[in-house]
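What follows is an incomplete set of chains from the complex, kept in their original frame.
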């Protein structure tokens, strides 16, 4: 019963097969492999963006930090929510890669609104050279609390950014989960909604460690390439990144896995609702933030369930008191395990 | 006939098997996988260093830059040769990771001597706060020109560093190739020779993308961990780095591959010597720097041989004029291909 994260599960067998297949003969390194040419074409096709600059890195933090550093100046501030991965979980990597840019926190939730975003941007009056300059807006889709922006919401946010001539970055660590939740196209969720650069995640959705970064303005590509190399994120044996991404996009595997992950999450949510869980917000993709009585958590943990608690110790306190937790489903978790978890939660 | 680099060949089948084996069930991320515990123990054993701090990253540039940043202050200068990978091939990654340290180039060759190193260090009189402060010495073993320092030479260099209280980093991208060339133990080539931190390469020797960084003073570990995370080099699905390294060190696979690579290189060198090649220096590990007549290169390239030329265009000029090249052998290149290359060089 592993609900700790969507990075604790296995790599999809078809991805492993692709790696095995790529492991034959010789290939030029550093992105000059023939597989990468195919991946680039495929991603341009998927995004309906024939000129996009496309790159691969191995971690989501690298994708985010390098993309933001390309969009931001060191004297800028980047707009994101207080729970953004770039704010909370990257150990100052965005500050490091950007050469010292600041992060301005928008609103108090996992989702920005056009109102909170506008207020935050206006709050950063630039006052000439004295304050930080207004920099990129970074939107996480699926958010770090499992919510999904509608296309309408996305467009409202990017409209605000456009009002101030600010570039927009989409942290798509769970891009596929959002896409299948919305039932829209990659183009609609990105450049057609005025997004300039995307971290297109794969690692949380069945890959071993591969993320694409896509710039819809190819003029930003060369700077990104230099930043990637300088950041030590250019792989010599690059074909093994390419192979993962090629398998991911072949025959809709990426969507299939995301659909499965979201479906698993729905099954779990429905079960937990029946078990009396209180939800922090409506699960829309593959993550649940909910509260269960402390004694329920104790029982689940005793049975070996793996997931993160939020907001208090497990051991002490009233057994009936609700205690928050985060539950994440990937494509691989079986219905049986979900059902067993739910049974334990109910009993 | 692929002699372009030791990162163009395939991953060893046993490493692929280990990846497949690791791809089962769930594992905690970010280095908390059980495999990593085994890898840590194994590397401590290999280095006879029971307290060493051991980490994995995916690229050699990450290993070097993060290790050096941990050893250096931003106002220091790092001592290395003019052909050091950290100077020539990392797009200022050491400067980036160290927060702006300088590199001082020692001597004019691929090997430092105690004399050139001492002269360089003394040349950086610190003059109080005005000049850069003296920082770590970084030694590449095998050097970027295919030479191997003897243990005696290494100890002479580190003795100079010790005289100035400077820490020593070993760039061991080809650590195994040096080890089998010297026939010594990892301990002898590192901490017993006063080396403080090692980039212990695997990618150029049959892995997919995995390098260890070893600090013999474990007190330096925590800073490295923070730097690795901040640099976006901590893998969420870390088990796939661990699995590579575990297979590498199991049953002597790493030494076996290095021996094969060096033997392949010797076979090629002997053949080329007979073909009249002039050697820039004596090949001691798995790289050859030699000159052949331009027309020989033209013939080899026409037959599809892949390798780097040095010092001039292939197309124009006197066909008899010697033209430099770099030839690198990994474990996988077959005797047949080597012999065919030599035949073409001779004819």
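Letters are used for the chains, namely A and B, taken in the order the chains are written, and counting of residues starts over at 1 for each.
Following the convention adopted for this analysis, a contact is a pair of C-beta atoms (placed from the backbone, for glycine too) under 8 Å apart; a residue touches a chain by one contact, two chains touch by 3 or more.
This one's a predicted model, so the numbers in the text were calculated from it and none came from an experiment.
Counting all copies of the one sequence in the full complex of this file gives 4, of which 2 are shown in place.
Just so it is clear, only the chains that are shown with their structure count from here on.
Matching CA atoms, the turn from chain A to chain B amounts to 180°, rounded to the nearest 5. Rounded to whole angstrom, the centroid-to-centroid distance between chain A and chain B, based on C-alpha atoms, equals 34 Å. Listed in rising order, the residues of chain A touching chain B in the complex are 2, 4-5, 7-11, 16, 19-20, 23-29, 57-62, 65-66, 90-93, 96-97, 203-204, 208-209, 226, 229-237, 240, 306.
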